[in-house]
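My questions all concern the structure below.
Left out: one protein chain. Kept in place: all the others.
Per-chain residue numbering starts at 1, and chain names A, B and C are given in the order in which the chains are listed.
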């Protein structure tokens, strides 16, 4: 279970890393939205590996095919199914690990849940699954971008190097999507060094949404942060999230933390763009803790299917740091959440019937 | 919308802070579970204010009534409705603020979303809403505790004072639920000082679940962290969450972050008890960033319903720090998530039909 | 499970016939809708028994209390909880049947599903459960009636007597809600005769919705007939439903069955107001097969909890025919379906962004 997301903008994804294909079905995109195969492809291209020596050298062309729901570049209002065939699966990289649980991976828990031996590439738990999310997110973007919404993500920390400033335009040109032009070279050098050691690095991704109208989100369980939280924490490598000042709020006093209102708008944005789980109209800001890539070349201790001690060295073509790859996925998830909240609000806008 | 949570263990809550009542309807509790009104009441009593000079002096007796779904202390399998009447509503505390947006509160966004003037006590956005969650969580606990699951929460940081060790038993005796016996007095003194200044403090709450069987959770969107994340971030004051080593993972290398497997189990728990979104059987550990109480007595700048500049001083009986109050709510949300995952797994356990 | 209905206009009900209370929580009613306790009470009063010698003489005052979501007769946009206390429960009528499965009732299947002995009055399976639906339906009506939608139901067949014409105004005055003024006396006489024999009668209820805008409903699984079908078949006594010409279509040819379009509108309404599961703007018409009341005074063969043969004579104050009681419940379910479809359409209306 758990492969369907949303109620108003409903996304269902499928696909294992070494199966025939990945894909997504999106139900809830209204009719009349311009849907451009190239726009979806662009989003996928931002996500794909092999773009520099700092990310995985795997070749995943990830060509998307629109199977339904679109005619003459306009949505029909019916489900849009998107298909991405798998290619370039080097199963042999996984030959030696079919009986070993890779540390940091889902092999052990999938075995517990499904009774399965480890699948090549992690099966459904592979990061490849996120290609389908990115394709679906492109449809949400097609719905919302014409309304003035803008979503961006970049790397703001990596192996302890913290960006002093955030330059989204620069990040787009950086192979690590690193936000700070002054520290990008240092970050790249660190990634190369750690990669060459057979190790990997964690980091922090910043996600921002601009132009979100006030009033999106819902009280109680479906607060906008809550839904964004689920969306972001459902990305494999993300192990933490904070909104606005986040964990720093734990050290603040209320008089410092509260964002004052002025006739010109809010004086600050410690809350990160929501109050009571509903958007204020300010920038929505969140930071994601990204764990180091679990697949490393260094030898690690583990057990096999029989519970016997074993050593494992993971071959293959893995990203030394996942932040750059997480960025487009986090953007896609933000688009999905905002599309959902946008449609929910349309359904439930205040009446003046009396 | 957004007042229903879960699909297998479905919880619907209702109630405004100054309306007639709060409550929850739980659909999905199997028949035959021992449901004890006193056990639900005990959970509510752990949440209620007025228990020391360090929390709100409001009196909320919060007596729960079971309206349906239980007969002779056993669940019937049908919805369990729980009712809590509101009492001790001092609306006069809010008289002067009906036209002003309180900083840090949902007044502004509810106005944007629903077209409403600020409601006494925040209406649906009030922390009182969480009483219904606690009552519902008690039912999830009734389902899971007999299976050996145990959930606990405590305060591990407060106004910059960080617990050096975690003693859950001590925390139960601490008015702040502070985890470290050595620093508790210091923390209490700080709370009193800040309270007397008319200000408030933030902190960090630690939530732990023990005895969770491996295999709970689901791939992709409904990863256990993702669902826990939504659950916790839906608590009003929570602005961040991290699992296991959390944001510290951003500074680690993979060789350090990965939890090795041994024949005796995992050698560490940086992942916080899940892999690939599915429980490993280890302790599930998460930390919540709790913002300082928004209601403070100090004067604050804001605007009124017409957008005119104004000063506001919030009267009333507010908690100087919310951590102690968040603990039982976070526990309740954890119980709900685990009950949901438990029932999901029962439905979808591996078949051996072939 | 199964006590929550809808996604946009979400209704959760609770309550056993001899428990403390029944109720409904409605999440999804937009803010600003005029909600009048008296209007809800009027709907409940139309449903309640004891109004003539042709229906159950039970006294169920069924006073509704609004617990949340409404302030000064306007909806807040948050869940509206409605509470109806049970009264006048004569459990002694059920004393002798606690170990016997009543034919036609859910005692046997609840025992199979939940492991329960038969509950007084059927517990959750009692027709009393429908009071909560009627209360919830009144909120849907409050949303839609100002838009010009009108829903009505009446009895069009009873014990073999078929109405020759449908006079809704007359039906409102008839204790059986019988639609044909010319045959109503005959129908009443039949009901008295059968009641005095200790037996019961089935019938057919007609449900009509006028003023439904075209375009409501959805393709595939959520066709308007499909959702109406579920809604109506979820009423205990309803064992069949047909739309428009219904089963008579099975004997027609396409040239006869198809409703021609003309510049003035459709020339006929064999389809019953939908095409492809979406409303045409015509009257939506459906007929419900209502089984005879299962509770009869005549002796019946059954078994006890141990599977031993037994005779049962059901005491109590039961309706000799359920049609009149089904009418307001069917109306309520139609209102719920239409509110759901209305909100769905608002969320997904065609965009013209390109």
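The rule we apply is simple: contacts are C-beta pairs under 8 Å (C-beta built on N, C-alpha and C of every residue); 3 or more make two chains touch, one makes a residue touch a chain.
Being a predicted model, the structure only gives us computed values, none of them experimental.
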{"item": "Chain not shown, its touching partners among those shown", "value": "A, B, C"}
{"item": "Residue, one of C:56, C:86, C:174 or C:293, that touches the chain absent here", "value": "C:293"}
{"item": "Touch criterion as defined above, residue of A:43, A:76 or A:271 at the omitted chain", "value": "A:76"}
{"item": "Hidden-chain contact residue, picked from the options C:135, C:179 or C:194", "value": "C:194"}
{"item": "Residues belonging to subunit B that touch the chain removed from view", "value": "7-8, 28, 30-34, 74, 77-78, 143, 146-147, 219, 343-344, 346-354"}
{"item": "Absent-chain interface as seen on subunit A, which is shown", "value": "1-4, 8, 10, 12-16, 19-23, 25, 27-28, 31-32, 65-69, 71, 76-81, 83, 113-116, 119, 123-124"}
{"item": "Subunit C, residues in touch with the chain not shown (by the definition above)", "value": "1-5, 13, 101, 103-110, 112-115, 122, 124-125, 129, 157-160, 194, 199-204, 214-223, 225-234, 236, 239-247, 249-263, 267, 271-272, 274-281, 289-296, 298, 300-303, 307-309, 344-345, 348, 350"}
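By definition in this document, only the chains that are shown with their structure count from here on.
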{"item": "Steps needed, at fewest, to go from subunit A to subunit C via touching chains", "value": "1"}
{"item": "Interface composition of copies subunit A and subunit B: same or different, split at half", "value": "same"}
{"item": "Subunit B onto subunit C, rotation angle from CA fit, given as a multiple of 5 degrees", "value": "180"}
{"item": "Inter-centroid spacing, subunit C versus subunit B (mean Cα positions, whole Å)", "value": "38"}
{"item": "Distance from the mean Cα position of subunit B to that of subunit A, given in whole angstrom", "value": "26"}
{"item": "Of all residues in subunit A, the ones touching two or more other chains", "value": "219, 344, 348, 350"}
